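Only one protein chain is missing; all other protein chains are in place.
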Amino acid sequence: MTGIVQHPRHLCALGGQQSVAAIERAIPILHTGPGCGFKLHTGLGSYNGFQGGGYSGGATIVSTNTGEKEVVFGGESRLQSVIDGALKIMDGDLFVVLSGCTSELVGDDTEHIVAEYRRRGTPIVFAATGGFRGNNIIGHEIVANAIIDQLLEPRDIIPGLVNVWSSVPYHDTFWAGNLASIRELLAGLGLKANILFGPNSGGLEAWRKIPAAQFNLVLSSWTGVSIARNLNERFGTPWLHWPTLPIGGIETSRFLRRLQEFADVDTTIATSFIEEQERSFHYFFERAADFFLEFRWDMPSHFATIADSFYGIGVSRMLTNEFGLLPLHQFVTDDPPEEFHESIRDNYAQIAPGISSNISFTSDGEEINQVLRAVASSPPIILGSIWDRDIAKEVGGCYLSIASPMTDRLVTSCSYLGYNGGLRLIEDLYSSILTSIQ
Amino acid sequence: MTTEIQVTPKSVVRQEPGVTIRERRLGSITGYSGTPDELVKISLAGQLVERERSFTQAGTCSSFCATLQLSLIQDAVVINHAPAGCSGDFPMFNLYNRYGQGKRKLDQTSARLITTNLNEHDTIFGATGKLLEAIHKAYSTYHPRAIFVTASCTSGIIGEDLESTLDEAEEELGIPIASVSCEGFRSQVWATGWDAAYSAILRKIVRPAKIRRPESINIITFIGEDYFSELLRPLGLVPDLIVPFTKIEQLETVSEAGATAQMCSTLGTYFAAGLEKQYGVPEIKSPPPYGLTGTDMWLRELAHITGKDDIVEQFIAAERNAIEPELEKLKKRFAGVKAFVAAGPSHGHSSMEILQDLGMELVGSCMFHHDAKLDHGDPAGDTLRAATTGSGRMTYSVCNKQSFELVNLLRRLKPDLVIVRHPSLAVSVAKLGIPACFVDDEHLGLGYRGLIRYGKKIADWFRNPAIERNLSRHSALPYTRWWLEQQPFSMLGGEV
Partner (left out) sequence: MSTTVEQPRQFCTLGGQQSVVAIERAIPIVHGGPGCSNKLFSGMAFFNGFQGSGYAGGNAVPGTNSCEKEIVFGGETRLREVIDGALKVMDGDLFVVLTGCTADLVGDDTATVVSEYRERGVPIVHASTGGFKGNNYRGHELVAEAIIDQYLQPAPKVIPNLVNVWSVLPYQDTFWAGNLQAIRQLLEGLGLQVNILFGHDSGGIEAWKKIPAAAFNIVLSPWTGVSIAEKLEQRFGTPYLHYPVLPIGAVETSRFLRSAGEFAHLQSTQVERYIEKQEAYFYHYLDRSADFFMEMRWDLPAQFINISDSFYSLGISRFLVNELGLKPGRQFITDNPPEIFLDGLVNQFATLADKVSAKVTFTHDGGEIAKTLRSEVFDQPPLVIGTSWDRDLAKQIGGYHLSIALPITDRLVLDRAYVGYAGGLRLVEDIYGAVLGTY
């Protein structure tokens, strides 16, 4: 999709800077104009759940702030001077240089410069993230692959160690909580998740352990597939691609059973964990049943998700299979590469036996609005980003922010993934509806 | 259009406070098991007797019903003369109030509800002083047009003299202050609470008509939205939905209307009959307008009373035609579907009509009480008979919401779908894995177009009963295996 976009939900490949900021004690160094770092932090961090800069992000981001001089005469010496300064001033374990539009367009040989530092023993890599290359999800993959290609060495396998490629840091507003949830779920099966981003994720040491994993888990519809393929080529690591984000009881159990099978986890351990989690989930499900059954007369029965393919299918499956709602129309906004379109369509075609959803691959606000106006014959539930509040109101629907950009919520450790994540999503969704009617 | 009439010298027809409970006034019962045909027959013959259960689960009381109606009058205040627990339903009334205001595009404000919060001291020394204090508080905070004081088990047992206290306050403040005799223990039939609320309104609020407004039709309702306009406006009539979301001024002049109708004869029987007997407003005695035949009959009686005979047949024919294609689709959809209704009469009977018109087969029904007759006394208004012509041999029982009986019965009957009214029952049905449709807005299904709206709504849930499926897989029913092996009515004693 290369059309004009009203109300963008994604930024550019340089947004990979946020993925670096999410690695413990990693320092992003931007080789780009003076505004990029701030704009990306604003759009992917601050005005998206009010996520702050953390250790090395936000206003702390190192940047060459290239001006006319660098555009005309080249920015390589500026880059060297900033890297030198960063190595002296910034207390970090890993340095990632990201190139922006200007430096790539003028042809700075950033790769070579960075390689020189690396040759001298500095843990530094270069990610070619010129903004025009793609969106920030692509940028996330570019960053990860850069670290893998330029820094990692083969290691002995550690059984039970699983690298997780899932939530895109910052872009997924709930990424930190979500990754922690994945870690907990895998721990329940006796697996050790290497979540790589977020608090307690281990920083450079964790990244160096990547080649030691028993397998890679790609828990998303497409983000991370290129990383897993790369790791498979480089280190022979097998990988499991599970394209449906597990939200709620049914999906999480389904996911865990598949994982148990793939990882060859002891059946007793897995069954015991799953059963315990299901019992707890169902205690609350049962308690909420009175509400769902008795309020459903007046509540919307159809829903639309306007979100990344990451969330869209997971939310659709929970709302349909767990809570009896029906899918109206789903908008896939993360511009998945062509090769994934068919599998994504297939996924939406079988949300539940006999129940499928029409979908649109688009992130253009105007297109989304037009479709919704046409299909919403009764007030629907709409889960999207802040851009979608108005259309929700227009079609008389109920609304919850779950996707970026999100400016009507402060997000800290909230997660929508897993058993508890499903309960959290249902609480937030129906609380939003209840508040609006009073 | 209005008509001048003579004003009588007496301004308000006074009556004694209180209302005779349904068990005595209408021969109502809460225990029966048999068939509709049999129940209709013995009711008509005046031979209906109560059967009591040795084991019972939580019922509902008159206080709840009375307050539900009164708390939604927008410019009145309700004072519950009771200990704090009786105000357990206040948050519910508040939500209904705000939600309903939102739907009617009124300002959303909290319901005006006060409890006198009786404590041990009050039960020994009496609390009329406190009651007066509450009345003054209500008056100074809200400047209401009227105040209703609902009695409680406690106020009844300790013998609080509500009448003289309220008379005194009324004298001082110059607004109607009405007692509502809805002490819970007085009646097992919680519908007595509605009668108590309406009795207070008839006694203290309604005034003799100064003019007549024959085009205005009183419609006694719960909190459903206005779908009555669909049926009335084409006939040149205007619905006046009472009592929730009205103001006192509106209630003062209900005596001016051309007729009174009800969305549920069980709800409105006392009020409608009272308006006819005391103020000459004719009551539409046909069953409420649900289902094809039901709507035909009701419209014809309404037209006859209001002088619209000449246009009603055309309207009926046009409406029936309009829904025909969609109705056929729905009937195909629901062909072979076995349904059960668990609700209060007579709206439950109306639901039975709707389901049958949608092509479903009724395998049974359970109503939460049964009135042997209605206040107008005319057997033509028998909603059970109307709903079960042709299906009068189905399993039919009466219980005051006893979920242990209902669960046992449904396990045997195995319907494909259950319509449930009354909170907290749907979940018991759902735990059996049976799609449980809790019908909140009762008006959605009325009339001809209502059949289609109702059918579509049910069809959506029926398509994806995920909640019921998941509950039945993971939840336990709190009943012993022993109970589930007994006959469903084995706790129902002999005739009392």
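Going in written order, the chains are labelled A and B, and every chain counts its residues from 1.
Methods note: a residue touches a chain if its C-beta (ideal position, glycine included) is under 8 Å from a C-beta of that chain, and two chains touch if they have at least 3 such contacts.
Note that the structure is a prediction, hence the values are computed from the model and not measured.
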item: Contacting the left-out chain in the complete assembly, out of B:186, B:285, B:349 or B:385; value: B:186
item: Among B:126, B:234 or B:423, residue touching the chain not depicted; value: B:423
item: Hidden partner chain, touching residue among B:20, B:94 or B:472; value: B:94
item: Of B:83, B:208, B:345 or B:415, the one touching the omitted chain in the full complex; value: B:83
item: Residues of chain B in contact with the chain not shown; value: 53-64, 79, 83-92, 94-95, 108-110, 112-123, 130, 133-134, 137, 141, 152-154, 157-158, 184-188, 190, 400-401, 403-404, 422-425, 427-428, 476-483, 491
item: Residues of chain A (touch criterion as defined above) contacting the omitted chain; value: 46, 50-54, 58, 176, 199-200, 279-280, 283-284, 286-291, 295, 407-414, 420, 423-424, 426-427, 430-431, 434-435, 438
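The working rule: only the chains that are shown with their structure count from here on.
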item: Centroid spacing, where centroids are CA-atom means, of chain A and chain B in whole angstrom; value: 51
item: Interfacial residue positions of chain B with respect to chain A in the complex; value: 95, 98-99, 102, 108, 420, 423-424, 426-427, 430-431, 436-441, 444, 457, 460-461, 463-468, 470-471, 474-475
item: Contacting residues of chain A [partner chain B, same complex]; value: 249-250, 278-279, 282, 285-286, 289-290, 292-298, 301, 320-326, 352, 354-355, 437-438
